[in-house]
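As you look at this complex, bear in mind that one protein chain is not there, while each of the others sits in place.
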Amino acid sequence: MHFASDNWAGAHGAISERLSAAAAHHGPAYGASDLDKAVTGRFRQIFKRDDVAVYFVGTGTAANALAMTTAARPGGVAFCHREAHMIADECGAPEYFSGGARLCPVDGPLGRMDPEELAKAIARYPADFVHAGQPMAISLTQATEIGTVYSLDDIRAISAVAGAHGLPLHMDGARFGNALAALDCTPADMTWKSGVDLLSFGGTKNGCWCAEALVVFEPDRWPQLPFIHKRAAQLFSKSRFVAAQFDAYLEADLWLGLARHANAMAGALADAFRKAPTTKLAWEPAANEVFAVIDAATAGKLTDAGATFHPWSWPHGAGHDTDDSETLYRFVASFATTEDDISRLKALI
Amino acid sequence: MHFASDNWAGAHGAISERLSAAAAHHGPAYGASDLDKAVTGRFRQIFKRDDVAVYFVGTGTAANALAMTTAARPGGVAFCHREAHMIADECGAPEYFSGGARLCPVDGPLGRMDPEELAKAIARYPADFVHAGQPMAISLTQATEIGTVYSLDDIRAISAVAGAHGLPLHMDGARFGNALAALDCTPADMTWKSGVDLLSFGGTKNGCWCAEALVVFEPDRWPQLPFIHKRAAQLFSKSRFVAAQFDAYLEADLWLGLARHANAMAGALADAFRKAPTTKLAWEPAANEVFAVIDAATAGKLTDAGATFHPWSWPHGAGHDTDDSETLYRFVASFATTEDDISRLKALI
Amino acid sequence: MHFASDNWAGAHGAISERLSAAAAHHGPAYGASDLDKAVTGRFRQIFKRDDVAVYFVGTGTAANALAMTTAARPGGVAFCHREAHMIADECGAPEYFSGGARLCPVDGPLGRMDPEELAKAIARYPADFVHAGQPMAISLTQATEIGTVYSLDDIRAISAVAGAHGLPLHMDGARFGNALAALDCTPADMTWKSGVDLLSFGGTKNGCWCAEALVVFEPDRWPQLPFIHKRAAQLFSKSRFVAAQFDAYLEADLWLGLARHANAMAGALADAFRKAPTTKLAWEPAANEVFAVIDAATAGKLTDAGATFHPWSWPHGAGHDTDDSETLYRFVASFATTEDDISRLKALI
Partner (left out) sequence: MHFASDNWAGAHGAISERLSAAAAHHGPAYGASDLDKAVTGRFRQIFKRDDVAVYFVGTGTAANALAMTTAARPGGVAFCHREAHMIADECGAPEYFSGGARLCPVDGPLGRMDPEELAKAIARYPADFVHAGQPMAISLTQATEIGTVYSLDDIRAISAVAGAHGLPLHMDGARFGNALAALDCTPADMTWKSGVDLLSFGGTKNGCWCAEALVVFEPDRWPQLPFIHKRAAQLFSKSRFVAAQFDAYLEADLWLGLARHANAMAGALADAFRKAPTTKLAWEPAANEVFAVIDAATAGKLTDAGATFHPWSWPHGAGHDTDDSETLYRFVASFATTEDDISRLKALI
């Protein structure tokens, strides 16, 4: 019963096998292999356009930090939700890599930036007013850190603000597959057709062991990216081993199947929490993360039974302050979560 | 006949299998798993001391860049050989990560810094003279970029200079195993017993697909390293998959066996070049890289036969300038090089 | 009637004369002159301790940015009031100079951080939790950006929080003289005796034309500062011309006299706004800045009469939101403000 995080899971068998198969052969280094190129082709197919560039990186933090570096301007400020991974969990990597850009927290309910709050935050940096600095990018997290998703309309509302200020729009898609499965739309719809310019595309949490990419639409706009990527120590010599993972991941919609499974398991979890007398859902989940209020006795029982999961801070604006007596917990389902895991948990609460 | 680079090879079967085995299980993320801890234990055993910290990273460039960041001072200057990987092949990553440190090239024959040249270079930065900046570290590459190695005495001569100036000594050990096999000494002898403080320990070129580490002796001296590591986007969520590779790599001296094999193959290659009428060795190799002068016809014949290898710039001070008529080529042997590869090449020259 | 800013004023005659006198002589460069040393002596006298180091810089932004650089840690976060100059008006200089440190806004009434809010903000960065980053410093602005001051008890409450977390305390004293005049205490009381470690000491706004300094107590704690200072391009070759200004400024308490005058003029201004039927004070001023609500007709009359002053955003938490019908204006008095200026303004409102 592992619900601590989707990054506690191993790797899916098909991905693991493809990796092993690649291990048996020689191939050009630094992204020049046929497998590397084939995977770029897969991304182009998936996103339904030819001008897509793909930069493999080792962590989601790296993808985000490189996106911010790509968009950086002197005195630059990027806008993202107050609970965004970039703000809360990356040890200042985006600020560091970008040479000191600022991440400005924007509020909004349930992990999603409110477009009006976003516009107000940007308005504090008037054009050409050097004292304040200048806006440089907007970043949204899809799925969000608290298991919700932006609808296509939500994304377009954010991208309208970006467009009005001439700002590139970045999507942190560490759980891109889960969000896509939740929206049941195309990858193109959820990204460039809705105004996304730069995408952190995550495979690690959804069945790969280490496969993340910075995906860039209209790469001619960012000609420095090959150097930004290499300078950041993210150009793997045996790049084709990341490619091998993505190759299996993206083949025959494996990734979507894994994401749908994880979401379904999360849905079942949510159902359990909703119905149990000792627990309640903190809010409705949309992807593969479930947040629930659980009393101490029940939480202890779960832990004793070997379940892993984390207590969580109440998000800003959720109507709970820090000394609240209700304790929030996060449960994450993954490709490796089984129906048996859910049944056992259900039986305990 | 792949001699282009040791990073064109795949991964060793035992390492690949360990990775697949790890894929089947859940485990704590971010380096907290039992496997992560066990691997740190293996490093402690290998280096024969308890106060060793190990930070997994994705590339050798990352290991080097983090070492420089750890040693960084304002206006800091690190000294390394003119042909060092940090200077020639990392797109400025050490300078970038360290916030602008300078890499000062030091000359010396056959890829090794001359201790007197090193001392002279340091002398250009007198203590407390703020205008020049200040020395911050010395870095040596073992094995060197041109396939030679520092003897233990050589290392100690460099470390004496470091000690005289109170500077930490870093070793870029992207080919640590090959150097160790060449010297036939203990890892402790080649590192901390000879004055090395910070070590980039490479596994990728010697049979892993992605396993590099920054190894630190006396970690109490560098208390900020956990943050330096995370901020650099190098803390893998599924860290235990790097651990799995190292676990197999370090078990029962697999790594040394692989390195010895690669060196032996390089030795056989060197022998072939030494004896063939159409080729000559540029200098005697010590590890797994061989540099040879080959005439155009022979080089073409090799290429036609499917051999991969790269032309190379004559190193500074080798008595050849850029418009020299003699073309230098690099041949790299790896764990995956076979005796058959050597025989076929021999037959062609 | 110049009330736009204290940095619109010229320079005090005594300071200007001292500068001219220095112009007639040769002297060692880069801070080595007798005048440079004498001024450091003056600072030691004023702060009543011997271990004080003084680094001249060109702008208050430079002083603040160097203080943050001195305190920087990897993934570091500094805490300051939401309206702090570092956050609002320095184009990201502190983030840039420090290699990507984050400035975390802290709320509190009337421009002063609330110690409890501060403690809560710090608590979001638990010790040794690498994902979040780590606290590195606290910075308070004295006098604040909105013309109030921290009492000695206020400072000590902040410094208690700093002490509890082992964080250095920085004071942005761009208007140090005005704050000191307001509190009527000693410089030592307002700084190191109340826990301040690093001080941005401003002379420019109070009668110098360009004289700012980073003042450091217990300089042995920050041995890298000479290099940090030089690397930041802030070591003036003709440093003694900054020294000359400070020499006159600090002599015979000239600086305190100028600050008291500016504060008195601000007091008279406040009195005028308080009593006039068309205006009202936004809050009680303590130093040399006055914030008032003025109706459009009166504001226009003032502008027509040649008065300079700026509209201002309502500070966070002041109970006004952006589309408020009440317009806030800032009026700043300086050493050069005259009683005649006040009378003329009084007559107009």
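All chains are identified by letter, namely A, B and C, in their written order; residue positions are counted from 1 within each chain.
Just so we're on the same page, a residue touches a chain if its C-beta (ideal position, glycine included) is under 8 Å from a C-beta of that chain, and two chains touch if they have at least 3 such contacts.
Just so you know, these numbers come straight off a predicted model, no measurement behind them.
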**Asked** For the chain left off this view, which of C:96, C:176 or C:291 is in contact with it?
**Response** C:96
**Item:** Among A:38, A:130 or A:305, residue touching the chain not depicted
**Value:** A:130
**Asked** Among C:39, C:65, C:103 or C:130, which one is in touch with the chain left out?
**Response** C:65
**Complete:** Filtering B:58, B:76, B:111 or B:315 for touch with the omitted chain leaves B:76
**Asked** Which residue numbers on chain C touch the omitted chain?
**Response** 2, 4-5, 7-13, 15-17, 19-20, 22-29, 57-62, 65, 90-93, 96-97, 204-205, 209-210, 227, 230-238, 241, 308, 336
**Asked** Given the full complex, what residues of chain A touch the hidden partner chain?
**Response** 30, 69, 73-75, 99-100, 128, 130-131, 133-134, 224, 226-231, 235
**In chain B, positions touching the absent partner** = 74-77, 88-92, 95-103, 120, 130-133, 322
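Here is the rule we go by: only the chains that are shown with their structure count from here on.
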**Fill in**
With centres defined as the mean of Cα atoms, the chain at greatest distance from chain A is chain C
**Prompt:** So how far apart, in whole Å, are chain A and chain C when each is placed at the average of its C-alpha atoms?
**Reply:** 41
**Request:** Could you put a whole-Å number on the gap between the CA centroids of chain B and chain C?
**Result:** 50
**Message:** Using the touch definition from the top, which residues of chain A touch two or more other chains?
**Reply:** 90-92, 96-97
